[in-house]
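As structure tokens, the structure follows; a few thoughts come after it.
Removed from the display is one protein chain of the complex; every other protein chain stays in position.
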Amino acid sequence: MPFIPHTEQDIRAMLAAIGVASIEELFDEIPRELRGGALAGIPPALNEMEITRLMRGRAERDGTWLSFLGGGAYEHHIPAAVWQIATRGEFYSAYTPYQAEASQGTLQLLYEYQTMMASLTALDVANASLYDGASALAEAVLMAVRAHKSSKRVLMPATVHPVWRRVVRTIVRNQGIELVELPYCTEAGHTLPEALAKLEGAAAAALVVPQPNFFGVLEPVDELTDRAHARGALAVALVNPVALALLKPPGEWGSRGADIAVGEGQPLGVPLASGGPYCGFMACRKELVRQMPGRIVGATVDAEGRRGYTLTLQAREQHIRRSKATSNICTNQGLMVTAATIHMALLGPARLAEVARACHANTLMLASRLAAIRGVTRAFSGAIFHEAVMRLPTPVAPVLQALKAQGILGGLDLKRDYPELGHALLVCATETKNEEDLALYAGHVARIIGRRARPAACALKPQT
Amino acid sequence: MLIFERSRPGRRNSGQMPAAPGAAGAIPERYLRTKPPLLPEASELDVVRHYTGLSHKNYSIDTHFYPLGSCTMKYNPRASNALAMLPQFLARHPAAPDDTGQGFLACLFELQEMLRAMSGMAQVSLAPMAGAQGEFAGVAMIRAYHDSRGDAARREILVPDAAHGTNPASAVMCGYAVREIATDTDGNVDTAALKVAVGPRTAGLMLTNPSTLGVFERHILEIEKAVHAAGGLLYYDGANLNAILGKVKPGDMGFDVIHINLHKTFSTPHGGGGPGAGPVGVNDRLAPFLPLPLVAESKGEYRLLSEADRPLSIGRLGAQLGNAGVLLRAYVYMRMLGAEGMKRVAEFSTLNANYLMAELRKAGFEIAFPLRRASHEFIVTLKRLKEENGVTALDVAKRLLDKGFHAPTTYFPLLVPECLLIEPTETESKQTLDAFVAAMKEILGEARSVPQLLKTAPHATPVRRLDEVRAAREPDLTWKPVNSER
Partner (left out) sequence: MMIPENLKYTRSHEWVKTEADGTVSVGVTFHAQEQLGDVVFIQNPEVGRQVKRGEECGVIESVKAAADIYAPLSGEVVAANQEVADKPERVNQDPYAAWMFRIKPDRPAELAALLDAAAYQKLAESEKH
């Protein structure tokens, strides 16, 4: 019996102690007509050897690819130590640290994580994680509306990841919150602070400020933050944590700093893994901490005066406040935070900044190699971090298809979400790419586009 | 010691990746950071030793019996972890085309199918990233259903007073008002109170069955009729699915929508607080509203469905397709169980709970619902012990830590005074349960002879009882260097 240790003798002794003749008798309170539905559709059991073979086969079928995909999830080198430590049973198989004395390892780690995130964002406090970046943004919107009290309107730039905007809509829509889309400058690729001035009418609870934005372009965060504050709105920063090693942190934006910062923690030591589990992070000014969703760890002392850690400010949470909680979140992404904390500790401030610079340099190099191809241009003039939108002379989808045949995942086609940009491709080159990778990619793009730009009369399949 | 206190300026790890060019390239100075963040400067050995040391300060399933009621702390098979972390799965970018991830998508599709078969529901979405997100999705679908029929008067969700706090919190996030339904003395929903409460304002009832009181809801069929007759929908909170896995299907009980906690029933790790996964299953009338993405199969090809395929969907709950790595772990576990193994989960978790309940009763503990069978968990009430010896459920819980056991859930559900909610799970042996009973017996003796020992417990843990009042009154949420400028 997989994972069940009982011997026949144990079972007999246990049934006797209970005073029943069979295990089946223990289910006698369940109405008979409900019991015993067949489990058709569940295949027979596999042993570990068999399931290993099955899974290896499937993994090998999927293979590995040279990827230039970004768009909210980024390939970074993760030091071997990170997951070797994070998957230790003591972290991996522990529960939420409600019993503080039996959970000091996880609690201290979370306190260290909160410290790191507060410092990266230059805000006062951080929580112990939310599900992912997109749901964290939705929680920030709800939090801003709670804190603002009078307005249920939130300004959302079109330069925020389109899927993330959809997630926010799904999560906040039943609470009567209005999301107002802000247009972007199609030449520079960022939000125009003047766009805020043009918005007349009702007040707003918050303005979301992405940095970098979905296009990889840097937003004028100082002006946007100040304009939000001038309108009586909170500034919600949406940031990439690796970029923060290099870029001005939200707490220092404008004259007063952003009020809340959220983002996707995946770039901090969490593998791409087809999309999850990742971890959303959230930090804020201390005045807002009681409006913050999710678990928070605090330092205190034990009965002997020694330093110790415990979950705190729990009256915000669903298990105490129930229908009046700041959010329904309970389970968060603890293990991913464990990895992120170890990752940040291994990299330190200097190495994390180097990673950020390497990503930036590689993407610049890739963009300039691509822009050297006839007909290919950078779509935007604004400064970028580690992604760039390239405009191609031909539709993007067939180019990506042809690249795939070469084992390359060439980026994201922006056609569906930004049709106004024409044949636009979002590319990303992190520190994991070297010069040969970039040359290979650019070479294939040049060849594919050159081929497609040629007259279509040639019936022969081109040589590759 | 904190990792920051081990930090030494200038200490670096240079072995892990190449150094990068020094300049910030083309980023204008006004966008740049001027002060480095407060991250530790430590060697790889410093870091490995520090976090390995911290791990020693945790109780976990791998190190201790963890009878935490409502949390299903069963053994997390190592194969699930190893196979979910195969390099190709870890390296796959979520935006990679479907045809580059057919092996991965096959696992997800089959997981959807197995969850469907197990639960008796028509369709399943794997998108929700935790139980609470599953609840949100479920209630949002209930709302989308009523809205699609123009039935705007239904503005109330009914929730038993014994429910998890996430239930009312999720209902409120969907814009509903919450109405609590009382529990009768046997631990069932008070059906008379329910019948008074249901009506044209009822959007639905959220029910956990077996309930959070550790008993099967015997009037489930009567409840189902009452709610459906009033035009409401029935929501199944899968928190306690372990107790009936393979024995009873939520679909057969008449539920319209369910969520399943893979981190409970399907043994994915709790990871010190997460990640979990909370897939939702629905019957046909709610199927159009399922959250995206869904995995579809046609002629052996798998693809993710999007808004174009499901225009009525409530939408997306996260940037990607859910907690994929958790889903893979659950998939491996379910394949290793097979149909027979699933039934045994319910059988042996129920056997263990009833055995432990019988043995604790013999040892002198008061059972909250003594006339009922335990489901996969049960409640001990220490009300009398508190009255007679001043010892509380919290004291007993802390003393158990000294004896090498993680504490049961305390003070939940709130309906039972001084309660311990105990869930042994099927993966524990009779010998472990016997050792737990022996420890509980010892504690009962101590409560009568040296109550002070319990009130000051724990004594053997890395720290003693913590000052939670101070932590909340004077929140200290981040470490600050001694000579901090901030």
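Per-chain numbering from 1; labels A and B assigned in written order.
Keep in mind that, in the parts below, a residue touches a chain if its C-beta (ideal position, glycine included) is under 8 Å from a C-beta of that chain, and two chains touch if they have at least 3 such contacts.
Every value quoted in this text rests on a predicted model; they were computed, and no experiment measured them.
Looking at the complex as a whole, the chain kept out of the display touches A, B.
Touching the chain that is not shown, out of A:R146, A:R166 or A:R290: A:R290 (per the contact rule at the top).
Within the full complex, the residue among A:A38, A:A80 or A:I320 touching the omitted chain is A:I320. Considering the whole complex, the residue from B:A153, B:L312 or B:V469 that touches the absent chain is B:V469. For chain B, the residues touching the chain absent from view are 411, 468-469, 471-473. Those residues of chain A that touch the chain absent from the view are 290, 314-315, 320-321, 324.
Criterion: only the chains that are shown with their structure count from here on.
Distance from the chain A centre to the chain B centre is 21 Å, each centre being the mean of its Cα atoms.
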